[in-house]
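Only one protein chain is missing; all other protein chains are in place.
Order of writing sets the chain letters: A, B and C. Residues in each chain are counted from 1.
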Amino acid sequence: MNELAVVLPGLNLKNPIMPASGCFGFGYEYSNFYDLSELGAVIMKAATGTARLGNPTPRVAETASGMLNAIGLQNPGVNHIIEQEVPFLAEYDTSIIANIAGSTIEEYEMVAEAFNDTEHVHALELNISCPNVKEGGIQFGTDPQMAAKVTERVKRVSKLPIYVKLSPNVTDIVAMAKAVEAAGADGLSMINTLTGMQIHLPSRRPLIANKTGGLSGPAIKPIAIRMIYEVKQHVDLPIIGMGGICNAEDVLEFLLAGADAVAVGTANFSNPLVCKEIIADLPDVLKRNGLSSVQEAIGKAVFI
Amino acid sequence: MNELAVVLPGLNLKNPIMPASGCFGFGYEYSNFYDLSELGAVIMKAATGTARLGNPTPRVAETASGMLNAIGLQNPGVNHIIEQEVPFLAEYDTSIIANIAGSTIEEYEMVAEAFNDTEHVHALELNISCPNVKEGGIQFGTDPQMAAKVTERVKRVSKLPIYVKLSPNVTDIVAMAKAVEAAGADGLSMINTLTGMQIHLPSRRPLIANKTGGLSGPAIKPIAIRMIYEVKQHVDLPIIGMGGICNAEDVLEFLLAGADAVAVGTANFSNPLVCKEIIADLPDVLKRNGLSSVQEAIGKAVFI
Amino acid sequence: MKKEKLTIIATKQIAKATFEMKLENIHISENAVPGQFLHILMEGHTLGRPISIADIDKQNHIVTILFKVVGSGTKRLAEYRVGQQIDALGPSGNGFPSEQNEKKTVLLIGGGIGVPPMYYLGKQLAEQNVNVIAILGFQTAENVFYEEKFNQVAETYIVTDDGSYGEEGFVTDLLDQVGNFDCYYTCGPLPMIKAITDKLIGKRGYISLEERMGCGVGACLACMIPANNQSGYKKICSDGPVFSAEEVII
Partner (left out) sequence: MKKEKLTIIATKQIAKATFEMKLENIHISENAVPGQFLHILMEGHTLGRPISIADIDKQNHIVTILFKVVGSGTKRLAEYRVGQQIDALGPSGNGFPSEQNEKKTVLLIGGGIGVPPMYYLGKQLAEQNVNVIAILGFQTAENVFYEEKFNQVAETYIVTDDGSYGEEGFVTDLLDQVGNFDCYYTCGPLPMIKAITDKLIGKRGYISLEERMGCGVGACLACMIPANNQSGYKKICSDGPVFSAEEVII
């Protein structure tokens, strides 16, 4: 058996590595660097009901061991994605996860339904945690009842497994996870970015035009690990873990903390080949740490 | 006039720089590196009613651009601090702020009262945000009602101005700030550490013996800046800002975001002379950015 | 575009806080066209630093970049020494279109650290028998660089904000004085580019734009510029950095 394989609802992954939503577009650009069939899965950029232009620029800023972004869910709309973007990715031997967002529950439902008939999309990642849009997004992600409601409603209309993407900007992450578990989520995806800000000294103003942005990268890894560890103790759902992963050791840390698979976001910007390199390194990192498979590593630090 | 001077409740600071609580002990060790009279103020290590031994070791771990700590409020108890530690600091021409903590509201009251008769302590920092103790600490810091209650009770017994130290581990930092403002706080101190974890791969266990620890250092600076900026818009209290400050540019970023003074924690570990160096660099950094004083910089990015 | 290792074979300061670095790399030297950039990836820096290709020596596989130290990344870059290697994505983006300009007159307008890509372009145009005029704007005398090199390929005018070197004023002040030209190419700060496109409206022109970048390859949507096309935007890193003056909204 393949020591890297993981089976999750809707996802038969040859390895647990996937690029994170928003950090890989729809795969096209990175296909110039390596064969996307090497990836366990690809999580696409967020899809909304209709096209969105996103926020004004500057949209990104570098921070210590991380970055801020406020792209603002720019995307060409769900129909365009299904028609123009999914077919390209479908050519590769990898699973496809669609990240869906909206300003209203109805928009979430509409986007989720649109993916019902695209055989190439294997699961949905329900983005209730985007900090960069005025409406929708994060308000669903910081209130357990709202999170449960949108999960339940999307679950009702969708034929695909739903991974709810949790926001770390909350007092009680376990309460959020329990709420969406009760509402029928098939899995969790965590964490999205932490809301942050940088002041540009010369202009004395927030550097990001949207003022705040989402903090990602190695800086947030300890927070991601803590939240996954906590949630794993209380919730039975599989977890796609993310937040600052840069190498195969980081992947193992997430697996031990309770992630069943992982997504790599910001690190693609520091090295476009990072996912491929992590996949290549992972078997050896497992072995050096006395583990024979990814499956064996999952949750090892939690259940002892 | 001294361009670095700031006047805050109880504090007549010759400059806005002070070492953060827990990162400078009671000053003794760092007095070997420079004259503590150069500092605007010193915030002492947390004081509790009686001596505490803290958590088992390891208590610290390095993270990307930051660190985790779980000291666990180890301290010799408030009476010992007043008798043995304050007199040493009182020899220097600097303000002294006592950081107070407890497991119960009664303990907070008792510690606060104990400082009433020490003329050398100029203000209290009410630590309702320590993530590293089982009882007290963070539960007061994540619930606005609890925070208000402890603030009010301490305010009632203390003769000193109270700066309430807020935890960033909350969904709504503005709600916390408003609650303690309404309860009579004289100022805010923010932010304390974010709860995080690191897994030690060889042992497959959380590296910190306490499992979780508080994340500090440059990694968290964007979160601190965002929270201060948000709170400054809604609350009138002066703010002592902290979280990742390493140099005079960082100080200016905090001032522009709305801090009235700043504390430097983790950076003392990377460079024991950092506070002295920041104070020396600050006038030039202000000037290069077209500002004539600290006072002029405060909140400039917020109110435009 | 590939991820490449480039070996530093020379590095020196050529003006105030401004450095010239010569890098050896086969793939980039063989494929780069004027206006393209390197997206430089440095350890300890999450994001790449886009730096224009200022010159190429195809025969010796040498790529020249010129950069100004403005923050932590360029500061670090200035500390690298001969023999060390840097990682970069390149050649990145789309350069200036190579049109049939023979015997025509082309105006190059560069401002500050927008001057570097103009040099490689001017050199190539001169080789193609184009009549090249260059207006180069700098803050003060101590910021001026590459004047002699430009003199060899173009009729060159220097302006400084304070008149401490060349003419006093902005590059736009000279637009009327340099005579007729068929087409212009410009790179520099946005206000300069805007002033130029406003003044030269109707003229065929190409502008090179800057924006803070995330991925540098077109995937993250950090570097948008509103455009007159169907989607309403273009990506500076992959659709640009060079655009025709009419195609984007600045």
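We adopt the following convention: a contact is a pair of C-beta atoms (placed from the backbone, for glycine too) under 8 Å apart; a residue touches a chain by one contact, two chains touch by 3 or more.
Given the structure is predicted, the values throughout are model-derived calculations rather than measurements.
Of the candidate positions B:67, B:97, B:231 or B:282, contact with the hidden chain is made by B:67. In the full complex, subunit B makes contact with the omitted chain through residues 22-25, 28-30, 32-33, 45, 51, 53-54, 57-63, 65-67, 69, 71, 74, 76, 217, 266, 268-273.
Heads up, the rule we're going with is that only the chains that are shown with their structure count from here on.
Of all chains present, the one whose mean CA position sits nearest the global mean of protein CA atoms is A.
Chain centres here are Cα means. That of subunit A falls 34 Å from that of subunit B.
For the pair subunit A and subunit C, the distance between mean C-alpha positions equals 36 Å.
Separating the CA-averaged centres of subunit B and subunit C is a span of 46 Å. Residues of subunit B in contact with two or more other chains: none. The residues of subunit C never reach two or more other chains; the list is empty.
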